[in-house]
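A quick write-up on the structure given underneath.
Of the protein chains in this complex, all but one are displayed in their positions.
Note that the chains take the letters A, B, C, D and E in the order they are written out, and that residue 1 is the start of every chain.
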Amino acid sequence: MIVERVKSGIPGFDELVNGGIPKRNIVLLSGGPGTGKTIFSQQFLYQGLALGEPGVLVTLEEHPVQVRREMASFGWDVRKYEEEGSFAIVDAFTGGIGEAAKRERYVVRSIDDIGEFMDVLREALKDTKAQRAAIDSVSTLYLTRPVSARNVLMQLKRVLSGLGVTALMVSQVSVTERGFGGPGVEHASDGIIRLDLDEVDGELVRSMIVWKMRGTKHDMRRHPFEITDEGIRVYSDKVVKGSVVRYE
Amino acid sequence: MIVERVKSGIPGFDELVNGGIPKRNIVLLSGGPGTGKTIFSQQFLYQGLALGEPGVLVTLEEHPVQVRREMASFGWDVRKYEEEGSFAIVDAFTGGIGEAAKRERYVVRSIDDIGEFMDVLREALKDTKAQRAAIDSVSTLYLTRPVSARNVLMQLKRVLSGLGVTALMVSQVSVTERGFGGPGVEHASDGIIRLDLDEVDGELVRSMIVWKMRGTKHDMRRHPFEITDEGIRVYSDKVVKGSVVRYE
Amino acid sequence: MIVERVKSGIPGFDELVNGGIPKRNIVLLSGGPGTGKTIFSQQFLYQGLALGEPGVLVTLEEHPVQVRREMASFGWDVRKYEEEGSFAIVDAFTGGIGEAAKRERYVVRSIDDIGEFMDVLREALKDTKAQRAAIDSVSTLYLTRPVSARNVLMQLKRVLSGLGVTALMVSQVSVTERGFGGPGVEHASDGIIRLDLDEVDGELVRSMIVWKMRGTKHDMRRHPFEITDEGIRVYSDKVVKGSVVRYE
Amino acid sequence: MIVERVKSGIPGFDELVNGGIPKRNIVLLSGGPGTGKTIFSQQFLYQGLALGEPGVLVTLEEHPVQVRREMASFGWDVRKYEEEGSFAIVDAFTGGIGEAAKRERYVVRSIDDIGEFMDVLREALKDTKAQRAAIDSVSTLYLTRPVSARNVLMQLKRVLSGLGVTALMVSQVSVTERGFGGPGVEHASDGIIRLDLDEVDGELVRSMIVWKMRGTKHDMRRHPFEITDEGIRVYSDKVVKGSVVRYE
Amino acid sequence: MIVERVKSGIPGFDELVNGGIPKRNIVLLSGGPGTGKTIFSQQFLYQGLALGEPGVLVTLEEHPVQVRREMASFGWDVRKYEEEGSFAIVDAFTGGIGEAAKRERYVVRSIDDIGEFMDVLREALKDTKAQRAAIDSVSTLYLTRPVSARNVLMQLKRVLSGLGVTALMVSQVSVTERGFGGPGVEHASDGIIRLDLDEVDGELVRSMIVWKMRGTKHDMRRHPFEITDEGIRVYSDKVVKGSVVRYE
Partner (left out) sequence: MIVERVKSGIPGFDELVNGGIPKRNIVLLSGGPGTGKTIFSQQFLYQGLALGEPGVLVTLEEHPVQVRREMASFGWDVRKYEEEGSFAIVDAFTGGIGEAAKRERYVVRSIDDIGEFMDVLREALKDTKAQRAAIDSVSTLYLTRPVSARNVLMQLKRVLSGLGVTALMVSQVSVTERGFGGPGVEHASDGIIRLDLDEVDGELVRSMIVWKMRGTKHDMRRHPFEITDEGIRVYSDKVVKGSVVRYE
């Protein structure tokens, strides 16, 4: 049985997942503040667009205007894709308030209404015929209601997977937290990518590990990565070990 | 007194339990995300079918369609067994919603209704004359009601054990959690198999240990295992020690 | 003043308590899952019967039928003692539900009714003229009401001690828990025996220590023990130390 | 200014507190299960009687009958002192229930009624003209109401100190707890004596340290002690250090 | 794309952020008690004034009078800037109570009314045409309502960012806390600067690390800094490592 795969387009990453993320997988992208989760997911979507695969970015942390600006700073200009209808930003940040927000097409009024959230997402996915999606972050959806975490993830999984979309769910963990976002979400996802930023002898070190990926073999080592002017670059042939001890 | 045993069919595993899991034992299969719990329990059931022992798989985490697809990816095609009535999937995932769900025979509408859950399970066990069962995962049954954990496990134990079934109860623990799912369930089960995924010097290592198994002697060491294209393979003659320290 | 002692009959154990457990002591038998608490208490009761000392086993975790079967697997056949009236099983597991349960003589309908529990226990103790008893486990009595733990233990202590019974109270602790069951019960008991199962360099090691025993000197060292086909055997002349660090 | 001191009568202990506990001090006697707190306080009271200093023992953990029996086992026969009116046991254990309880003179019906408790205590102190007292344990008074801990201790302090009594308050801590009973009681007492039982290389070691003692210099080292047939013996010239690390 | 930057004016700091903090960034300034957070933010604002960039300081911890006095003690006299209208202190401390408070222009009556808080802040920002702001501390705004932390930060972000202001949000963490103020705020900010005060071999050591800074490369090392009579001075060419271990 041949596994259909989605190319991340992130230099060095696809080697870690045997050529690409298995199609329809809903992958948790977990890490502390400053680890590069947002850049990873934007790069994943932009590379999809470049390959002709439409995508949807759901923003819960930042204004859509700022998102476009940030992506542009890496050379990822999404405006033409938005115009041609192959890319959409779902604005779950502004609540529709403010001048700029009024120009957005996909707006979630209140993230407390998970039903509305799902409806707007579904619409954006269908309109763009999305093959990729990123929710940045899924943690915000259950920040004040941790018991509902698994339920929210399950609903997302059904909608995304049902439409054949491969998706990244950004999971924010605290800088001191060693888990991936709690038992409810760790087990419900099809894959877990962990981004880390650790202080080793007074210096910050970036590293990444694929903890789980359903439907494929995956690399079992922790690799260093950099955030350059062109986004993330993973060094799949190098391994980070030694003084960084975790998950024990 | 001779102990009746059930062959797991998982290469290398039966050596750990003196030839097989004692019949009627209700065994906790505990581990963090990505440790292989789902694969272990699917392999256990499929090997039973191959040996002529009917089985039931209760799925709470994934769509029955996806379960069949995943099993097939390991070469475990359950469709003919479903057709001949010796295998059944109890769908406790969809709630009966969706086109695909309508084609399922055993559907639990709401997992909040533990009585209904037990009724559907009992029906599937009786119809198939099941000798094996797996609940993937039992943790989901009490995720939002931890105090009821022991009670749920006790009810399952009575139903399964009463029908002479040998069963695996998948217990999800968080990646940072060193227990097996809480005092309520650890003590209520007849056996505990722990699957682990640990980062050692920047590399992920899989290992397994049988912590407890009523009615038989069992191996007392931690062994490495692999997930191959054909499922799990345990190296019963190798031991994992050294840098992996746990349960202290 | 001469201390009356009860012989445990467990090979190697009586040496740890200066010849036997002081009569009327209510002893906490504490340990994680798989440590052998149930076997220890069954062996203690059976050895009493062999010495002509009647006993009562209160089962809260397993069906009385399974208890008899398990004891038989170690060669401890209690049926003749039940028939002659010197041994009784108090069924606090089935709630009186099921065919087999109907044949039980001492049944607690609901463990939430601690008064009823005490009444049935008292009746069984008096009928058998019990000199020994074991509650397996006492933890279940306050699992969902931890604040009532001390109170439950105090009531048991009054009933058992008032009737001159020497008793083991099985206290379940989680695999990661280093206490004996909480301050309420640790201090209320007359003795504490701790059973341990620890992973040392990839291998499980069984050990036992007598932490406290009122009315007698006791051994102050941790000893290895085994579970054989004939039950528990303690190596009172060997000491476990070194890599196993606890209680700090 | 000369400090009036109370001789503990416990061999080796008075050396630790510069000759004796300053009069009127209310001292916390803190330790885990099996550390010897009850023996220490009984010995303290009995030695007082031998020196002509009347005393009161408040028992919350054990039946007064058992207390007398235990004291006798160390050769501390309190019956003649009870008869001559220089010693009293306040029964805060039985609630006045049972035949034996009816023969007790000082009975607290319910420890939930702290006012009644104080009244009975005050009466016993006045009747005996007590110079010493021990509450075994004070923890039981606030076990289910931790926020009231400081308040209870303050009330006891006012009554005892107002009557010129020097007292030991037994404070039960869990085996894994490194504090002395919580901030509310640690700071409210005039002194803190900590008894410890630690496992070092597979062997239990008893040690004691005076953490605080108002109104006097005190020894600042941890000393070994033994429990012999004649009670506690402290080795004030030996120090326990090395592998036992605590309070950090 | 050229990044507009704001010069902190703090000797040695701008080297850490590639020349300055990117304009409009809302930066968390996190640290324990005594780490220098207040001095850092006052210095940042005063240096802005010296460069002709108006600023607003929101004080929640101290009286505006004391703030002016403290700033003056470092030679930062803000009175002329207040008079010419390029600097304003928002008094969220006094609640308008007291003689001195009556002379303040920007007063928040109750910090429980987040709407009023935002209104007063917005007014001060507009009046001064502020390009810089500091909230000292933002933690106080959600001290008693931790679940609202992210929401408060989001509102501040919208107001400040919408007016083109670059701001420091002082985040107080406990001396023992290794995070930056909780997941809700760590992820919501555009940058994180961590100030530390650690005891190493009996000596307090000050150090600083830039953990995250959107829109620019930043230094990845921990640097020592001093608090002198003229404020903070960072040693960007020295690195603190070795015995200070954190975030693991």
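List of remarks:
As a convention for this text, contacts are C-beta pairs under 8 Å (C-beta built on N, C-alpha and C of every residue); 3 or more make two chains touch, one makes a residue touch a chain.
Note that the structure is predicted; figures quoted are calculated from it, not measured.
All shown chains touched by the missing chain in the whole complex, by label: D, E.
Checked against the full complex, the one of E:Glu15, E:Glu116 or E:Asp198 touching the unshown chain is E:Asp198. Considering the full assembly, D:His187 is the residue among D:Lys102, D:Lys126 or D:His187 that touches the omitted chain. Across the interface with the omitted chain, chain D contributes residues 1, 3, 147, 150, 158, 161-162, 178-180, 182-184, 186-189, 192, 209, 211-212, 214-215, 220-222, 239-242, 244, 246-248.
Residue positions on chain E in contact with the hidden chain: 32-34, 61, 63, 66, 70, 72-73, 98, 137, 139-140, 143-144, 172-177, 197-199, 201-205, 244-246, in rising order.
The criterion applied here is as follows: only the chains that are shown with their structure count from here on.
Counting steps between touching chains, the shortest path from chain C to chain E takes 3.
Look at the CA centroids: the one farthest from the centroid of chain D belongs to A. Per-chain CA centroids place chain A at a distance of 30 Å from chain B. Annotation: 53 Å between the Cα-based centres of chain D and chain E. Not a single residue position of chain D touches two or more of the other chains. Taken as a contact graph, with one node per protein chain and an edge wherever two chains touch, the assembly forms an open path, each chain linked only to its neighbours along a line.
Contacts between chains, counted with the stated touch criterion, involve the pairs A-B, A-E, B-C, C-D.
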